[in-house]
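All protein chains of the complex are present and in place, except for one that has been dropped.
And now, chain A:
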């Protein structure tokens, strides 16, 4: 069972302490959603978990093995990372962009193995991209391109999938499609973590939510334990109304508070 774990993680970016004393475990088979206000350190945490940023202190381990000691090739086969707001520089066909996810396995878009071809086809199907294969990636809408980039990350078939705001540019239908994909990946045994801003969607799809604020884990646990009006006031600086609707948690932000943590 795959387990990505951070122990006493600290990251300094210049003079700023971006992360301090972060302890968390991302188990396989679960979708963990990371939420937090702007500047909370979510992306820094994601990049550190992906092994792209060296922690100042502490370490990230994958099944007990420090990620920082893995070779770049091994790390890229184990951890797929989808950065925020990704772009494609050239008008490459969608299928070629998705096939780049096979690079960690030494497969190039023009010489995919049978397994690679199957992985690419599965990723295209999962991201609802059938019929897009030959279209230039630069001519797609923002939402379509976001799904192409997600499919690229899926095509790696890594044990861990880390996605930084994968639904930020998507319409509601495709938000649901993408989150269903992430959930399915988790159900299939992958360790999946995603950063999200839509708290209602997060509550609906997450098995576990990690609330990050000012570089520390302010709360973690099942959605109903983390997305409380008190914690949202203390960490997001909002007066929110949390209710249950048809078995789903609904978070409505009513108004900003003058200072985070201020009640009423």
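Simple rule for what comes next: contacts are C-beta pairs under 8 Å (C-beta built on N, C-alpha and C of every residue); 3 or more make two chains touch, one makes a residue touch a chain; residues count from 1.
Convention: contacts and distances are computed from a predicted model.
K.L.:
The chain dropped from view, which UniProt name applies: "ABC transporter permease", "3-Oxoacyl-[acyl-carrier-protein (ACP)] synthase III", "Cytochrome c oxidase cbb3-type subunit 2" or "RsbT co-antagonist protein RsbR"?
P.N.:
From the listed options "ABC transporter permease", "3-Oxoacyl-[acyl-carrier-protein (ACP)] synthase III", "Cytochrome c oxidase cbb3-type subunit 2" or "RsbT co-antagonist protein RsbR", the omitted chain resolves to "ABC transporter permease".
K.L.:
Which one, A:15, A:38, A:134 or A:243, makes contact with the chain that was left out?
P.N.:
Looking across A:15, A:38, A:134 or A:243, the contact with the absent chain belongs to A:134.
K.L.:
Touching the left-out chain: which of A:91, A:221 or A:256?
P.N.:
Checking the options A:91, A:221 or A:256, the one contacting the hidden chain is A:91.
K.L.:
Among A:29, A:58 or A:83, choose the residue that contacts the chain missing from this document, as touch is defined above.
P.N.:
With A:29, A:58 or A:83 as choices, the missing chain is touched by A:83.
K.L.:
Considering the whole complex rather than only what is displayed, give the residues of chain A touching the chain that is not shown.
P.N.:
47, 50, 52, 72-73, 75-77, 79-83, 86-93, 95-97, 100-101, 103-104, 108-110, 133-134, 136, 149, 152, 156
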